[in-house]
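See structure below.
Every protein chain of the complex appears in place save one, which is left out.
Here is chain A:
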């Protein structure tokens, strides 16, 4: 009897939350449109793939052999060579940002090549280390290809493409490192976003409008309030998750080596944690503005910066590592990357699921306490 009454109250409250959610357009914009924009933005707009990178080719030696060797650059989709004759001119271009790299063919190249030790100099603009690395790969590939073609045509001098050593040096950022799993990380970001921007307003709004005072003096129980606020947003999150997975598979062709069901279930678990986090912040602050600022700073920004989404956590100072380990986002980030790239690695799955479940229970319990039917 008690359980039935509780259930019908839960249904009534959930219906109310759903209606409120659907009647406020901005909820749907943030909940559905923003994730779609993020997927496209991160998937396409922020791609580190390089096309038509401008390479200044300085020909200090313009023998036919040299021309053949560098001709491969012109045939590449990724590179577009700019031919020139003096090094200072090329340096000026790279400084001005008009070229992304310089390929220097020294005057003694043809002679050295015939001795089996031809050397080319590749100078990369390291301001953007990711682009620099890509160009390095493309340039090396293009030149090696061209020389192999020459060798195939029977020119004995190029019998061994290994005869060329490409000596490269990166300017402006000598280390040039970056780690990278954009699309799986995006799932973490989108799941975090709903908690940070939507559920963080829910309890605070009821405090501000005085609706809780009326609601408290009814048979309603705090836990019913919490669960009814989670339910409609779990549905929004599930829709977003489907969008992310479809985009990952069909738009960006990210490998999905782990099982789809585990990806879905663990994502829903993290979604629950993220929503509960937003609700808890909302219940503690009791003010919509403060709640949304707090949620942004305490969940969304760290999920972006400190969860391993952009920066590799192995390289950050100890303090930041400790903070990042405290974030639920970090644990889900490593889980989702493993699931996509590596596969069903059970120890990792078990560990992350246990941690996330603890967070979920803890946050729902804490949120329930903020709704303890007391006004003081």
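Note that a residue touches a chain if its C-beta (ideal position, glycine included) is under 8 Å from a C-beta of that chain, and two chains touch if they have at least 3 such contacts; residues count from 1.
Assume contacts and distances are computed from a predicted model.
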Between "Molybdopterin-dependent oxidoreductase", "Hydrogenase", "ABC transporter ATP-binding protein" or "Phosphoribosylformylglycinamidine synthase subunit PurS", which matches the UniProt record of the unshown chain? "ABC transporter ATP-binding protein"
Given the contact definition stated above, which residue among A:32, A:215 or A:284 touches the chain not shown here? A:215
Candidate in contact with the missing chain, chosen from A:20, A:80, A:121 or A:293: A:20
Touch list for chain A against the chain that is not drawn: 5, 8-9, 11-13, 15-16, 19-20, 23-24, 206, 209-221, 373-376
